[in-house]
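For this view, one protein chain was removed and the others were kept in their places.
Entry: subunit A
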């Protein structure tokens, strides 16, 4: 246990016997102000953990939806400094919901690892998911982050076999993010039986909570996945909810924050029913 907001949250949820709803959105999409209002609406709509996307020009592990969201954010002036500022601003009114920043290494490397960790800590960041830093590169950011008191959350995938799992889990803290399929974000949902099997496999190697993502779009899917996992991660569906209310000329057809809130309320309902469904 590292004693971050993430650890506190999962300890509390264990008592309630329900999985966490982990929601990803892209920082700065479609613009800074709208994005900040989306961030603020997430916990109010029932999200337990916020994954704050750091836009990158070349998101190799993401599908078209998240890539397009990142491009919208970058076009409208989002930078890593602005993403940190967004977290700081959020923290002025919410000091409990864990924030995990998710993205790629290069913007952090260019910002400077030590400077980034110091600023992230001040901004109230609890964890990091950096897609292109496997355990072989732990010296780069993972170990410095742990020393700074920030969780480094690792992705485990169907290609991570039992031989490799211990290495992947070695310096992971906060929770383990199980990517339920090989492929990019936003693809089809895999067989739920396989997901339960995979979660059980990871749990044989660690006491950390296991959250499952990649492919969860609806409340009913969240309910099913939540029966087996400690948390359900939803990303592309939220990013799409934003994109769906944007008009091609850059205007907004409806309020993106309200569109996200509607989706998240349904998903939150789904995860809250998941253990009940499993018990039936």
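Just so it is clear, a residue touches a chain if its C-beta (ideal position, glycine included) is under 8 Å from a C-beta of that chain, and two chains touch if they have at least 3 such contacts; residues count from 1.
The definition used in the following text is that contacts and distances are computed from a predicted model.
For the chain of the complex excluded from view, the name given in UniProt is "Tryptophan synthase beta chain" [choices: "Fumarate reductase cytochrome b subunit", "Sulfate transport system permease protein CysT", "Tryptophan synthase beta chain" or "Amino acid ABC transporter ATP-binding protein"]. Annotation: of A:8, A:37, A:89 or A:106, A:106 touches the absent chain (contact as defined above). Of A:131, A:196 or A:252, it is A:131 that touches the chain left out of the display.
One of A:26, A:123, A:168 or A:228 touches the chain omitted from the figure, and that residue is A:168. Seen across the whole complex, the unshown chain contacts subunit A at 56-61, 63-64, 67, 71, 74, 79-81, 104-111, 131-134, 136-137, 154-161, 164, 168, 179, 182-184, 187.
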